[in-house]
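Left out: one protein chain. Kept in place: all the others.
Up next, chain A:
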Amino acid sequence: MPPKRMTANPVRPARYRPGKPTAAESESSGDESSDEDAEGAGQEPVVPLPPKAASFPSDSTRIANNLKKVDLNERREQAAAREAARVEAQAAERAKEEEGFVTEESEDESQEEDESGSESEEETSDEEEEPKKVLLRPTFIKKDKRAAIATKAVAAGKLEEEKRMEEEERRKAAADEIVEEQLRRDAAARAAGKKFWDDDEGEDADAVDDTDGLDPETERALWKLRELKRVKRERETIEQAEKEREEVERRRNLSKEEREEEDREFMARQREEKESRGKAGYLQKYYHKGAFFQDDQKEMGLDKRDIMGSRYQDEVANRELLPQYMQVRDMTRLGKKGRTKYKDLKGEDTGKWGEYDDRGQRRGDDRKGFGGMRDERFMPDYERDRERRAERTGANASEVRERKRVEGAPEGPRSMRDGGGNGRDRDDKTDSYRPGGPDRERRDPREDDNRHTSRDYRGRDMEYHREYSPRRRSRSRHDHRYRDRHGDDRDRRKRSNSPYGDRDDRDKRRKVDAK
């Protein structure tokens, strides 16, 4: 059910607005509806109840609250008593006055009304905290009826008094009980010896029993055992010291040569131990047993342990069978971001480290030189000879056709080699560095538009090309496709400009027909 006020803000007493009914009066009218309300704004909207959780300080507040309530009751009781007394007294007075003064009824009535009005005001002021009763408008009551009402009021007051007394007694009893309980608990805790700073002792302490005299003989026997052990330990230390002293004496007495001999023996034994440990397998992780905690290891009997040769269940026996990617010393790094491709030092070596035995053989077998370097990573990939071409591996293995030679293009440095290239018709060109050469004349009859511009552009060059006119025809057969409007650049370049024009040429690989 949604809250009555549609808000989560706490209930606050309404502000005083003159002429409007105060919250108390309106509350009493809405009592029934508020009972149904789940939240129930409460009959005491001003004072919220103290929290019910039982922690140590709240006991005192609860007791204090109880005490407070008791006081209120008394006050209320007193107030009620006062009221009753006043009512009685006034009733008596009225009775007296009325008997005397019949003619001044109106005055008396007004006085009574005033008095009753003042009474009602006092009532309201006293009963602020109680559930507000519906206050009746002061009405005139006839003489004979007044007395009846007065006595009824007194009787009602008495009943209320009794009820209140009973309640008060009950509450007192409850408060006493609470206090008693608390005291009892404290006493019990103190008796149990549990100090409140020691919150975690619990039953563990009882598990270890330290009462003496449970079994004197056993205890004495155990003590004897311990004592013997101590004595034994002492004797052993003494013996150790003695032995060391003896050893030192002995060595001093030996001559120098004997000392050296002993040292050599010792070192030989050490070396043997080292070697007998066995080589670590290919790419095995190195394990050093550490320089500290030697004593602890000795206690556990682990000081001679060597786990270099061992491997765990998942590990591969022969790492060389794995693919190269997985041949790492530390398998935990596989697939991780920071992984290096480092395997071992020998793999990184590009020199002749560790190859001293093969030196003699290599000398006669000097293919491709570079000081006998045969590391694949550093070999050139251009192979001139047909035989060497067969050695090309991987992506280099497919056949590649001859380089496309363009007539006007400058040749690279390699063309100068081997006597200026092979299979190349070089008679035509006398000067390879002259761009364009005989090609210029060929273009003239074909296209006039560019001719002018090109001519203007290279007006100078036209003169040179008169001489080459007899070659015109020999050239006209070649490579018509490559001549176009873009001028000499096309001729000079070895690669074509257009993206679509020469599809065939794009693939360098010679197309081998699959049969």
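Definition applied: contacts are C-beta pairs under 8 Å (C-beta built on N, C-alpha and C of every residue); 3 or more make two chains touch, one makes a residue touch a chain; residues count from 1.
Operating definition for what follows: contacts and distances are computed from a predicted model.
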| item | value |
| --- | --- |
| Candidate names "Protein YIPF3", "Protein YIPF", "Serine/threonine-protein phosphatase 2A 55 kDa regulatory subunit B" or "Pre-mRNA-splicing factor 38"; UniProt protein name, chain not shown | "Pre-mRNA-splicing factor 38" |
| Chain not shown: contacting residue from A:Val208, A:Ala291, A:Leu321 or A:Ala395 | A:Val208 |
| Touching residue (missing chain; options A:Thr7, A:Thr139 or A:Thr218) | A:Thr218 |
| Hidden partner chain, touching residue among A:Glu227, A:Glu315, A:Asp344 or A:Glu399 | A:Glu227 |
| For chain A, residues in touch with the removed chain | 193, 195, 197-198, 200, 204-205, 207-212, 217-228, 230-231, 234-235, 237-238, 241 |
